[in-house]
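With one protein chain withheld, the remaining protein chains of the complex are depicted in position.
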Amino acid sequence: MTELAVPTMALAPPSERGLFWRRFAREPRACAGTVIVLILIAIAVLAPLLAPYAYDDTDLLSAWAPPSPEHWVGTDKLGRDILSRLLFGARTSLVVSVSVLAITFTVGVTLGMLAGYLGGIVDSIVSRLVDIIFAFPDIVFAILLTAVLGPSMLTVIVALSMVWWPGVARLTRALVQVQRNETFVEAAIVCGTPTARILLHHILPNIVPPLIVRASIGIGFIIMSEATLSLLGLGVQEPQPSWGSMIRDGLEALRTDPYLALSGSAMLAVTIIGFNLLGDGLRDLLDPKLQVR
Amino acid sequence: MAMFLVRRLLGLVPVLGVAIVLTFAATQALPGDPIAVMLSDHSADLELAARLRAEYGLDQPIWRQFLTYVLHIAQGDFGLSFRYVHTPVIDVLWDALKVSPILALAALAVAFPLGAFAGSCAAINRNRWPDTLVILFLVAGISIPNFALATFLVYVLSIKLGVLPVAGWGSIDRAILPVLILAIPSAAYLARLSRTFMLEVLQQDYVRTARAKGMRERTVIWRHAFANTLVPLLTQTGVIFGGLLSTTFVVETIFNIPGLGRLAIQSIFARDYPVAMAIILLFTAFYALINLAVDLLCLAIDPRLRAERARP
Partner (left out) sequence: MSLRSSKALGLALLALIGWSHADAKTLRVNINADPSQIDPITYSELNSYQVLQQIYEGFTAITPEGRAVPALAASWEPLASGNGFRFKLREAVKFHSGRPFTTKDVKYTFEQLLRPGGQGGLSAQFLGNVVGAADLKAGKATELAGVKIVDDHTVEVSFTKPDVLFPIYQFFFMDSGIVAELGADWMTKADAGTGPYTFKQWKRGVEVDLAANPNYWGGAPKIDGVQFLIIPTGDTALSQYDAGELDLVNLPENTFRRALANPAYQSQLIQVPKAQVRYMGMNQNLYAPFKDKRVREAISLSLDRDAMIKGLYSGAGFRLNGQTVPGIPGYNQDMPALKYDPDRAKALIAEAGYAGGKGMPPIEIQCTDPFKDEITYYANQLGKVLGMQVTPKVVERATFIKAMNAGEVAFFPWGWTADYPDAMTYLGEMWYSKSPFNRARWSNPAYDKVIEQAQTEPDDQKRYGLYHQAEKILMDDWATAPLPATTNIALRKPNVKNATVTPFGFSVFRDALIQ
């Protein structure tokens, strides 16, 4: 998780920001990513309106039906409409990832800022904590936590948050340490500005861009982790749909009824690709080192 | 250098110590009772349950159980499995230990050359079609979860085309799909890094000097530039290898490979604490050692870092 460059971008004047958006529009990856992400958010929010059936409506006599005008992607083992479950599955992924992001960034940024700015014993404690959690292979840690707390959406959110916040904290700390040495911070200290104000009003806005990049790339991995946990049966439980558990159910029948596994895998893949494209695009735009030519 | 080594090794101890405590606490907190697992359909017999509990030392206060456990580990005794009655944990792990590292190493052996080469090609041809192609592969490789990839590949290669077997372990053709599926995300990650490193290197002065001296472009690129990206790339393999070990379990589950990852999951589900703890500790220790080894490698190779270390 090495950061090759720590971009510093002071609050840009309006014309520069306009320039940013124009460059953004020309960057194909970022655009493609944005489109995918927006479609996903739309699906997740509008799922109840878009879905032709309820996601838990069983119809045993139509189990494993192939795609047809009634069921565009076919049905699963209990005769539930796959398309509806895919749409609601987007909701699950989004709810989990937004929650995890909210928690990890709140906790991670706060602790990272305190560690990076105050140094000393605060830094030691936080860094040690981060090192310890990093010493664990992350998925194993998440699995153990979900096994302890019992599988459910809440557990997945808690487990993934516990695994991801150290990375955010570490990045924030590094960013804050660079900022601390800037002249405008020194000036603020000399003026007697309280620490909290320095942190929130001066330093935080400057570290936002790399954090945004981190967030957009992070969502992809959070969605993947949630799907992995559901694949193992540790995630969201029936009858709530999750792409991971749909793939799990679909793998059993891959030979005769591939639509469930393939459609779930496709949705997952496209979604994560979308977020990663967006993140990559943002990173390229914000990283001065790669803008030589 | 020796001091550094000693300091780092000592630094491992608290990490492992905390790992042991956390794992122990986690397994204690697992809902479900290992005695119930042992008794299975028989759990109506409370008297028997009490006797078993005493036999396995599970009726001791937790702190004492913990101390006993740590003492035994220090002597290399990981105890008896709960699920496989009468069998030492080491025996249960032994066969699986031979499988997972091979799987991970094979995946790395495929991923490294693939990633390094692809990334460099992309950097050399920046903004032309090879670059775009590699970037697409890159993003897809990192984004598509390995089980989703497995679904597609198994469907196409094993089921529709019948080219490769669906599952199992023991022969080369069975290993192809699992190794491939493990290698692709790592290769993508390495390709991205390689591309970035290569782009940096290509702007260095010595590259321009080499060109100015009249060297052939191909020599410049491969002998000088590419070679210089390999070292930083190698330092990343530690992280990747560690990551590989913990993602083998999904692949092992899908392809029915008797490895450590699958065993760990099954042990957690079956409340076989001793086996689950032993595997998790093993992973953690291994992870930490790999990071240490990679750091040492960095130091050994790059004299500049060594000089920095020597400064007070």
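The letters A and B name the chains in turn, as written, and every chain counts its residues from 1.
The rule is short, and it goes like this: a residue touches a chain if its C-beta (ideal position, glycine included) is under 8 Å from a C-beta of that chain, and two chains touch if they have at least 3 such contacts.
Note that the structure is predicted; figures quoted are calculated from it, not measured.
Pick from B:Asp59, B:Asp77 or B:Asp95: which residue touches the chain that isn't shown?
Looking across B:Asp59, B:Asp77 or B:Asp95, the contact with the absent chain belongs to B:Asp95.
In the complete assembly, which of A:Arg23, A:Lys77 or A:Arg180 touches the absent chain?
Considering all chains, including the one not shown, the answer is A:Lys77.
Quick one: say which of A:Thr110, A:Thr193 or A:Gln237 touches the chain that got left out.
Here the residue in touch with the unshown chain is A:Gln237.
Which candidate, A:Val148, A:Ala253, A:Val270 or A:Leu286, sits in contact with the chain we can't see?
A:Ala253
What does the interface between subunit B and the hidden chain look like in terms of residue numbers?
These residues touch the chain not displayed: 31-33, 36-44, 47-48, 51-52, 55, 83-87, 91-92, 95-96, 158, 165-168, 256, 258, 262-263, 269-271.
Tell me, which residues in subunit A touch the chain that this view leaves out?
Where subunit A meets the chain not shown: residues 56-64, 77-79, 151, 233, 237-239, 251-257.
The criterion applied here is as follows: only the chains that are shown with their structure count from here on.
Once you find the CA centre of subunit A and the CA centre of subunit B, what distance in Å lies between them?
22
Which part of subunit B faces subunit A closely enough to touch in the complex?
Listed in rising order, the residues of subunit B that touch subunit A are 15, 18-19, 22-23, 26-27, 29-31, 135, 139-140, 142-145, 147-149, 151-152, 154-155, 159, 196, 199-200, 203, 236, 239, 242-243, 245-247, 249-250, 253-254, 264-265, 268-269, 280, 283-284, 287-288.
Under the touch definition given earlier, write down the residues of subunit A that touch subunit B in their complex.
1-2, 4, 29, 131-132, 135-140, 143-145, 147-148, 150, 220, 224, 227-228, 231-232, 247, 250-251, 254-255, 258, 261-262, 264-266, 268-269, 272-273, 275-277, 280, 289-290, 292
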